[in-house]
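Let me begin by presenting the structure, written as structure tokens, before commenting on it.
The complex appears here minus one protein chain, its other protein chains still in place.
Take a look at chain A:
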Amino acid sequence: MRLRQNLTIRQKHILWAWGLLALPVIFYVVIRFYPTGNAILLSFQNWNLLGDRTWAGAENYIKLWHDDVFWKVFRNTFVYLLLGTPISLVISFLIAFHLDRVRFMHGFIRMLYFLPFMTSAVAMAWVWRWFYQPVPVGIFNNILASFGIPQINFLNSTTNALPAVLAPAVWAGLGFQVIIFMAGLRAIPQSYYEAARIDGVSGFTILTQITIPLLKPTIIFITVFSSIGFLRIFDHVFNMTTNNPGGPLNSTKPLVLMIYDTAFNGFNMGYAAAQTVVLFTVLLCVSLLQLYLLRDR
């Protein structure tokens, strides 16, 4: 008690602050940092979940380097990112931009866009999987067939499968991005637009000179957020290709699915941890790069 009385007000403040911070700090250390460190350690070991962990040195990383499937999967992951992020960004901006001006049933339309975001990814992926089936099950191919157009192999194709899996993933994320964009649009002061209009500036110039520059923080947020999402894509792929996870011929397999398969079907925890460390590094680099590129000058 004496000790506390001897402290200055400033010291007491610091004590309080740390006291309150202790909870999240402990939480993060135990739930995040410790497992992360442990996973990095594990990536240098061999472990099948049952026996003892044994040292493997860099063996897991060397194996990864020579693993054709890994490079295929690595490429897939970036295809998800490089297709998914720009497409969803453009579509969600266009929707938000126009929805912002719609007064008629505004709330209802906004809800329609947001609904997929609230739906369970698993349920959605299964429904889409059935949409994509050949006749007599799949709705898309049934429509094509009824017009006499040859069927399209959506999922059973090494070229079509990845875009087919990506489409519902983009659609599911749209709602969230639209809401964020609309909040961003509303935050732009109306006076800028009024001033522009008085000067007789065209709509396109308003868009490129006022709206988009002022939306920059929003765009950064959405880009980083959705990039991380696409780099970690798993549930859509796993559930849409559940009979042949990541197939056909690994053409849709993202890194997370490979990690899952290595860890929980192959029980090769060390190798899975090495893959996880690679994913972690990639996520870190991509996030830092984006923050750097989109930083305020």
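We adopt the following convention: contacts are C-beta pairs under 8 Å (C-beta built on N, C-alpha and C of every residue); 3 or more make two chains touch, one makes a residue touch a chain; residues count from 1.
Keep in mind that, in the parts below, contacts and distances are computed from a predicted model.
Engineer: Could you check which of "Cell division inhibitor SulA/protein ImuA", "Lactate utilization protein", "Formate dehydrogenase major subunit" or "Extracellular solute-binding protein" matches the UniProt name for the chain that's left out?
Structural biologist: Spelling it out: the chain absent from the display is recorded in UniProt as "Extracellular solute-binding protein".
Engineer: Just name the one of A:Gln11, A:Ser120, A:Thr158 or A:Thr281 that touches the chain not displayed here.
Structural biologist: Of the listed residues, the one touching the omitted chain is A:Thr158.
Engineer: Give the residue, chosen from A:Phe27, A:Trp65 or A:Phe267, that touches the chain omitted from the document.
Structural biologist: Looking across A:Phe27, A:Trp65 or A:Phe267, the contact with the absent chain belongs to A:Phe267.
Engineer: Would you indicate which residue among A:Gly107, A:Pro150 or A:Gly200 is in contact with the undisplayed chain?
Structural biologist: Residue touching the absent chain, from the options given: A:Pro150.
Engineer: Can you list where chain A touches the absent chain?
Structural biologist: 46, 48-52, 129-130, 133-137, 145, 148, 150-151, 155-158, 243-244, 247-250, 261, 264-267
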